[in-house]
Structure formats: structure tokens, C-alpha cells
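With one protein chain withheld, the remaining protein chains of the complex are depicted in position.
Chain lettering (A, B and C) follows the sequence in which the chains are written, and residue indices restart at 1 in each chain.
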């Protein structure tokens, strides 16, 4: 979807304003949102692409207004309700609808292991290798209403295949329950001038990781 | 500038929700903002491109949150302060800094005439006609930080010259006090598939009015 | 889907809950501008009166109805809309450079301004909120059929849709199709069938307004 989350290349969003004394969390609730998101995720009811899509589906004006962990909170509520783990009524009331109590899949003593294990996105399957390293390719002009990881600023632009990252889960389907459909992922180099025009610095470049489905021969 | 105001092609900004019983103004203050903007404009201290740029320079999160006349209000304050007609201190206090009183250039009995007269953007000057009707052109990939009327969604896309609108004031300079620099303005037709990809309806098209400086031979 | 589902961009414009802070800021600015002699309050009243009572979509409806009954006028309108509209006395601000685009059985036209809210004021008056809103401005160019569906208008897939993005000072007026069965109506009666939305392209003519 062409949402405001796809903001690469935009102007007018303010100063960066790094805070050298920034705490890891600005309030306890931020840390609880992070932890809840990871812990409920252990139920395996959604994947990372679904959770990204839940956050990027926040309406544009709210997305730009909210801080990071507020977006996570909204995304988490969206996910747990969509997965049927809780009901909207329960979220509104803050109380379980009945007395049944489940058993959390992630116990405290398994947290370190679960975080260290992670969840690779590579899949050990055969997949075509349509583009050799060094090949010139064009990012396709795709404008899906669903999830995609092809930023608008690269669409239609010509780049060069730099790396073959192997076969990775495809977010555009995985985010919508249409399966992992693993495809080959490439590191693609675009010159800054190709992306932004002749005023850009002639030496600079931007590198994106793009699935073969996003690319066509140039 | 690549601001959120350049929103053609975006998703996720909500439902359109037309209100069939909508009043012309939702509150008196809206009508006063409209009227003040037009009346102070009669001082001739800025042009329409400057006023558009003042509004589009509102930071993105605020731009998306604000209603139309609130953006006009912010833009008007920006303009009167930048023009030196009032000071920021006067805006903050609501009181004139001294007792001097000017004479408004737009009297009530001249309003009807001023509105009916308008202000044409055409200029009776010679200007090159680089593209004939029917020519295939490409919108240039320009990403200026200043004002432009070339939307992002058309950049790099190929279209056909449909109309020659004559010679019009060039917003990209006029908005920044760099002169009107009148240039030829064209009506350009882009197919929906060129703009949005193969999933678009093959019959549909989008037509933009673009100055020759935005275009190059395809 | 979300717990923030208020239609965005409309925050201060639906008027259920007048934003007093904004009203106060506007009043303070007007007081300042009047006291400094930068504006004449009577001129402000006259501007508001103009758009409240004199300049509005009845002007455009007259243009369209005339084009339905007078083939010569229609030809002039399609050839030089600015001049043809001036014939009827509708000139001025935000209508200095007009183009009329006609709907046919094969072609439907839709007008938008993606970059701000450009609109042909002399023939249509001030734009409605939805025209100025982010949802319309963003989607009219990428999903015109979806947008029209939100207005209750579903066109056949083989109708060609032409979207006009008002990126310069040229303003567009859609000439909707004359409704069937109106052969007996005169220009005045036809004018009542030309609603504002049909001249933007999000509706058909035909509903008396």
C-alpha cells in the first residue's frame, strides 16, 4: 500500500533532533508494549509481515502523529483481535469475557532462548535465479493496496544486482495469509541520480533488498 | 518539495465521506479566514504560488491533521509575518505594536469587481514551443526542496502532449521570489497503466498541466 | 479495523464541535488586521456574501444547461471555455483559464487537485470539504472507480475514465450527459438537474437539486 509509512524521499517531516541522553524507554508503558508484542507473538498466530502491515495500516494522519510504541500498541490490539485471541469487547472493558484461562506459550525461563533463536526468513527451497550479479534491472511500477516492501521511491528506477541473499519469505503474500511463497531476494544498487535526479551527488547510491517479483530486466 | 501535500496515489488516508447536507462554512471563523486571505492578498505582497507554498510547508503531521481553513489560517499568518505586514509579536499579543493605521487597499464596494476580475496566469510573451501536440514526453525526475507543481506520481512517467495552454507564470520560481519566468504550459495525458502499472484499467488516463521545464523528450 | 477510525482530514470541519481555540485565534487575527488597517471588515463581509449568495454551482449549472440546448454554445464552450463562460457573466478568481470536458456514453471525466484544492470558483463556488480532503485528493488519480463507487456511481469497466489533476491555473468543468427523457424541458428546468457533483464528475446529472 502507498501509505505514509512509505516515506523515503519525503520532505517536510521535521528535524531529526537526536537526543544524546535518551533513555531506552521513555516510560514504563513503552517497555510493556514491546514485551507484550514479543510475548503474544509466541502464540504463532501471525507473522512479522502481518504485524508490519497492522502498523502501516494505521490511518496516515494518526501514523504521523503517533510515537513508535503507540503504533506498536495499536498494531498489537489489531493483531490479537484479528487472531481471535481477545475480542474488541474485552479490549474495551479490560476484562475477560469468561473465566477460562490459557497457558502462555512463552515462559520467563525461555525468553533468553527465544530471543537468541530468532526466526530466519530464509527457506531451503529451490527457486529460480532470474538475475545474475551485475545485471541491470528495473524495479517494477507496482502499486498494490496490500503490503509490499518495494518503496515508492524505487519504482520504475534502474539499478544493478549486487548480492544474491538466497530465498526469503515473500512479504506481499505472507502479510495476507497467502503463504510464504519464498522467492529470491537481491541486494540492488541504485545511484542517487537515478533515484532523485541530476542534482544528487554523482557518487552516492542507495541499496535496497528486493525480491525478484519486484524486478524486471531493464 | 516532496511533502505530504503531494498525495496523489496514496492509500490509507481514510474514506471520502461526502456530506450531502454540508453547509458552505462549518463555523463563522472559516468564512473569516477565507475573507481575510483574499482581502490581505490585495496588498500584493505575495502571489498565489507563495501562498500555496506557505500552506504546503506546514509540517506533514499537522498538514494531515488540520482541516482546510485551519491550513489557510496558518498559511495566512506565515505570509503576513514574512511580508512584514505584522510581526510575530503582534500575532501573539493580538494588539498592534503602535498606533499607526494603514488604509486597506480593498474596500467593500470593490470586492465584487476584484473577485470578478481575477488574476490571469498567462503572460503575453514569446516563449519556446519545445513540444508539438501529439509528442511523447517524459516527466522529469525532479525532487526540489522548494515549491513545484510536478506531482511525484508523474515523475519519470511517459505521456503525450495533448494541449498547448500558452505561456504561464512558472510556480517553481514565482513561489520563491525568483520572478514569474513565464514558460509554456502543456496538457499532458498519461495512461493509468503508465502511472500505476498493469493492474490499472487499460482505458483510463490521468491528465496533468505541466510546464515545459518539467518535461523532456521520451 | 482500528481504534482510530475517525475520518481524517475532517477534524475541524464537520462543525459538530466548534473548535473554540481556532475561533479565538481567527478573531484575534481579524482584530489585529483591522486595527492595523490591513483589512476593511466591510470588505470581509462582502467577500463572504459573494460566495454565500452570488457565486456558486448554479452558475455552472447554467453553463451546462445552455450547452445542452444550444449546440452552437456547446461548440464554443468546448473550443474556448473561458470565453463561453464569460458570455454568461461568470468570470474571475480561480476561473481565469477554463476548460470544459464532456461526458459521453464512452467517456467519463473526473476533476481533482492532488496538490492542494484547485477548483473552478466562478462556476462552482467554493469546494465542498470532501473535494479538499486527503482521501479524495489521494485516491482520485489512482483509483477513480473506487472513488466513484463511494459516491454511489458505478461505471461499466469499458467506460473510459479521464481524471483531470489541476496542477496549474487551468480549471476544469465537467459537462455531464443530458439525462434521458428531458427533451421536453427548457433551459431553466434543465438547470435544476445539473447538480454540483455532476460538474466535478462524481455524479451524473439528473437529480433535481
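What we mean here is this: contacts are C-beta pairs under 8 Å (C-beta built on N, C-alpha and C of every residue); 3 or more make two chains touch, one makes a residue touch a chain.
Predicted model only: the values in this text are computed from it and were never measured.
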Contacts of the hidden chain among displayed chains: A, B
Sole residue of A:137, A:150 or A:175 that reaches the chain not shown, by the stated touch rule: A:150
In chain B, positions touching the absent partner: 2, 57-62, 74, 77-78, 91, 143
Contact set of chain A toward the excluded chain (per top definition): 5-11, 13-19, 22-36, 38-40, 43, 48, 52, 55-56, 64-70, 73, 76-77, 80, 85-86, 90-91, 94-96, 100-104, 106-112, 114-122, 149-151, 153, 163, 165, 168-169, 171, 185, 187, 192, 195-196, 201, 203-211
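The rule we apply is simple: only the chains that are shown with their structure count from here on.
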Two chains sharing the most contacts, counting C-beta pairs only: B-C
Chain of greatest Cα-centre distance to chain C: A
Closest chain to the centre of mass proxy, which here is the mean CA position: B
Averaged-CA centre spacing for the pair chain C and chain A, given as whole angstrom: 40
Interchain centroid distance [CA atoms averaged], chain B/chain C, Å: 16
Overlap residues in chain B, where contacts from two or more other chains coincide: 9-11, 13-14, 56, 64-65, 195-196
Touching two or more other chains - residue numbers and ranges from chain C: 8-9, 134, 142
